[in-house]
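The structure under discussion is supplied below as structure tokens; questions concerning it will follow.
Apart from one protein chain that is not included, each protein chain of the complex appears where it belongs.
Going by the order they are written in, the chains are A and B; count residues from 1 in each one.
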């Protein structure tokens, strides 16, 4: 158990889902295929399935995120699991307990799965290293490191609209440096074998190691989205502007906002994605966000299917291990 | 879907419950009859029923109200539904997302029903206009506009004690102007055909359009409750006093507080209601609140039965629509 926790068991089955890194193409495709079976058809209600009946899933959120927490809670309940929401902000940590003690206590509570969100990079890995053998950990966002289920729901959305990944050009636009989503997306796109991944961002919002990520870098929005099939807009954290990394929202929009006019530069059938919540008139206009090329709302809906897929695969695997 | 959302389908079956307005007498009676089957007998425990098994109900509260939220959660769980509590105060809205984006995201999450509470009048209607065809919306209080399940539990309480609505005189006492409950009660009482609805309030706490609501107005408590069968006390919002709409709590009590002595003016078998929480010694004395004519605690208990009725009728209808 020393070092990096294994995300899959010796037969290659999913146990934890901490980071896109380390997965092979077939494994990611397997998750997408599983999500397909849970995906909601328009006009048809989600059906509850008994796959995780009798299991306890704990949402372990060290960072407030009602939206993400609710999506995981909904996915878990649709799988018939019981859900416990453990918001650690208001809990023991504030009494002076160390993170390690909190972890050990949580482990002693014997949940079947922990969905973890934490402001520190590596937190989900750390927790995965400490849980009991039968327990799964899903990373719901750790610092600037990874947000793998968000990346997978984006891959699912792309596949639903584009079918094959191979010929695609994909542009990721915005604050790459502070985005755990962007890191996970870049990895997933490269593993899935797209033709080209572009990052489009001002120099102040690019990580130092950006060239090592297997991307083409653009510092101009119109050039960056030229002829792409998919545009992934990142959410702009307004606090970056206070840090003087960015000019005002208005100036940002002048240079980096996606307008209907700029969107003409992409392929005519290009889709526009955004993880939400949207800052309308900052990173994207309402015309584009609500327009025919936007698939933003489908992302939310697919997010539940993808989370159901990851959760049921991780738990199914565990049961298999134990012969239950 | 333009304009006002329909609360019933083409066969007159309940789909949303947003406002008392627009319902016919038979429809309100049907809700009361359904609630009767869920009503708890004294000394007997509530029984859980499987009517909404497999359904997901989301409590979508833009305004904090643990008590109301808990009552709906209990009703939903007694119907065997799964419940997700989504408190939007601490969620995406605070990140700068528009209400419309929040709504669309919530819609994409595909709950079967949303119980909505919002500080703005019309919010539940607005949400009902945007949800998918199969989804129901229950208004759990919107601004000063409506709180229809609260009004219906009051009607249920009245019917339990008085039987027939036709001969009744009912007085609603207190801050009519700011009360969404009062507006819903006045409508329900008139639709159910009571003999007389009176509103009893200081001039500063009456809405400008009060005469159009089908009520008799009194500015004196003792005259207002003379010979009535039912007294509904409203809760006094203490913040009204800060706004100079009201004198001190002590002065208010002198003029408007319901005492045992004043209660003599009503019919000997009159019942006293209050939605809670009570400000003892402000709008009502403890002697009256805890006395033999008070039915305040029964209101809470009946509230669960009424909410079970509304929820199961709205969902039952939905299933019927889809042939499931």
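What we mean here is this: a residue touches a chain if its C-beta (ideal position, glycine included) is under 8 Å from a C-beta of that chain, and two chains touch if they have at least 3 such contacts.
Quantities reported herein were computed from a predicted structural model and do not represent experimental measurements.
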item	value
Per the touch definition above, residue among B:10, B:66 or B:212 touching the missing chain	B:66
Missing-partner contacts on chain B, residue numbers	40, 43, 45-48, 64, 66-67, 70-71, 73-74, 77-78, 238, 276-280, 297-301, 304
Touch residues of chain A, complete complex, unshown partner	54, 56, 82, 84, 86-88, 90-92, 95-98, 101-102, 104-105, 107-112, 132-134, 322
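Quick note on the criterion: only the chains that are shown with their structure count from here on.
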item	value
Distance between chain centroids, defined by C-alpha means - chain A, chain B (Å)	40
